[in-house]
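Okay, handing you the structure first.
Moving on, here comes chain A:
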Amino acid sequence: MGWFENGWGLSLIVFLPLVGAAVVLAVPRARETAIKAIALGFAAASFVVSVIATVAFDFGSAGYQFGADTSWIPAIDSRFHIGVDGISLPLVVLSTFITLLCVIYSWNHWPEPHNPKAFLVLMLVLATGMAGTFVALDLVLFFIFFELVLLPMYFMIGIWGDRNPMRLPGFKRPVETRLYAAIKFFLFTLFGSAFMLLGFLALYFRSGNGGLPRTFDIEALSARGAEGQLFTGTFAFWVFFALFLGFAVKVPMWPLHTWLPDAHTAAPTVGSVLLAAILLKLGSYGFIRIALPILPEEAKAWAPVIAILAVIAIIYGSLACLAQTDMKRLIAFSSVGHMGFVMLGISTLTEVGINAAIVGMVAHGIITGLLFFLAGSIQHRYHTREMARLGGNQKILPRLGGILGFAAMASLGLPGLAGFWGEFMALLASYNPFAGANLALFRSAMVIGAIGTVLTAGYLLWMLQRVNLGEIPEEWREKSFRDADGYELGAWVPLVLATLAVGVYPAIVFGTTNDSVQRLVARAFGG
Partner candidate 1 sequence: MTGMLSFAALSTAEGGHAAAAADPSGFLGLLAQGAWLIPVVPLLAVGLIVLFGKRLPFKGWELAEGALAFVALYSIALLIGNWVEPMAFERHVEIARVGLLPGGGSLVLEWGWVVDGLSIMMYFVVGVVGFFVFTYSKGYMKGDVRFTWFFAAFSIFAGGMLVLVSSPNTIQLIVGWELVGLASYLLIGHWWEDHANNAAATKAFIVNKVADLGLFLGVIIAALAVGSFRFTDLLDAVEAGDSALADVGVWVGLALFIGAMGKSAQWPFHVWLPDAMAGPTPVSSLMHAATMVTAGVYLLGRMFPFYQAEGFGAGLKPLILVIGALTLFLGGLVALVQDDIKKVLAYSTVSQLGYMTAAMGAGAYTAGLFHLFTHAFFKGLLFLAAGSVIHAVHSNNMSDMGGLRRFMPKTFWTFVIGSLALAGIVPLSGFWSKDEILASLYYDSQHGGGGLATFVLVLAVAGAFVTAFYMARAVNLTFFGKYQGAGHPHESPRVMTYPLIGLAALAAVGGLVNIPGAFPAFTDWLAARVHLPGDHHAAALNLGLAAIGTLAALAGIAIGTAIFGRQRATQRERDRFRIPLLYPLLEHKYYMDDLYDYALVRPIRGPLARATNWSNNVILDGVVNACGAAARRLSALVYGGLDQRGIDLGINAAAAAAGEAGGALRRVQTGKVQQYAAALFLGAVLLVVGFLIFG
Partner candidate 2 sequence: MTVNQFLILGALLFSLGVYGVLVRRNAVAVLLSIELMLAAVNINLVAFGSLLGDTLHTGHIFALFVITVAAAEVGIGLAIVILIFRNRSSANVDELDLMKW
């Protein structure tokens, strides 16, 4: 397995979907089954390789594994440096896992205007971008993968998205929601990325000071950052700010979140799932992998800001959820709150907090992905997402309703299910943040965050009550509905099982992350 461990394994995970996209492109558009089968095959292959990597992973070691480091663009000292450690492994597996489930779900659920070929090609390209971001250890490589996910998602939302017209200030005629959402998503993220790129470049040029060769390498930069000599003062402040903008937009952190409800609501089901499950994690992963270790002192200086914004997001997201009438938009806003817990964990700069953040990311990926699948299927059947019109879904579609109930319970952080650990450990971490932190601030954050869990329970139960429970409204009484079919269950049951598994035995994630987080925190923040 030498070849596997020398970067080929990871390259397979990352580039198999891209190869798949190329193959799908070569198949005539009319042969849909072949197209789907090929896409499924490549997505499954990528997932299987990631599982093999997990099995072969040495959980006793905190460093990077399966790495490759070859010359790539010598002119700017950028190298093709990839590798996984305990922090990125769960996210890599999560991304291949969710992609596979999305392909399965897509088998017979196509948003208009149909065209599976184009859709699957985009999805596979997206898969490459997502997995690539999590394995990249070179800033340029990271940036390329980070941006690679933008375009497919833009097209997914813009072409297959919600066609309902909406009114916009400054436009005389109503605009189709999908166009507005797609452009908003694209511009927002690009806005952040531009600053992020500036930050990367600044790091690159400053890394050469002091006689060292300039580098884009994350490992090397982290080592130099931990020494605390190179990146200091105003320079570090602005670089952190630039990185913060780039990642915060993606997370998204309040008040840079407003692209999220629109994009999630307008995107086709699979697009929403991928957005919520993986794309949001790119931002928080960026904080953990790049911003914290390279600029530890600035991270400490910024931590209170991040904590405050995270807590605002928790309360704000939950309150906004309570005012929603559109089920999908409610779930979208719930992401703001849940990612608030993730960021709260990160802002503590402790092992517990960062571990909690990763568990929170994985749990949110699984659970909110499931919720978006369900919202998509509900819309598919009722042709509406207005909760006021729904009701008695548990009676009409018992299987779908049951899974919706389960997902809502998991999302509100029921102990014993995956969502609990991220929330609880994040709160726990903010009681004892990093040395030198403002204790009063972080402990207030803990209490306010805890209040957020009550509001979370409130809006999810309210959503359940309006969608799942009650009598069946007149509108649907005479209609016949098909309960969840094999493909839907094929996509959902694995998510349900994963939620249970992580909930009952959280070492599935904690066991992987802890050593690497320990290494990261010890190097960056001492200890």
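Throughout what follows, a contact is a pair of C-beta atoms (placed from the backbone, for glycine too) under 8 Å apart; a residue touches a chain by one contact, two chains touch by 3 or more; residues count from 1.
Behind the choice of candidates: all candidates are chains of the complex that A comes from, given by their letters.
Note that the structure is predicted; figures quoted are calculated from it, not measured.
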{"item": "Interface partner of chain A in the complex, by touch - 1 or 2", "value": "1"}
{"item": "For the chain A and candidate 1 complex, residues of the former touching the latter", "value": "55-61, 168-170, 184, 187-188, 255, 257-259, 261, 316, 319-324, 350-352, 355-356, 392, 394-395, 409, 414-416, 420-421, 424-425, 427-428, 431-432, 434-435, 446-447, 450-451, 453-455, 457-458, 461-462, 465, 468-471, 504-507, 509-512, 514, 517-518, 521-522, 525, 527"}
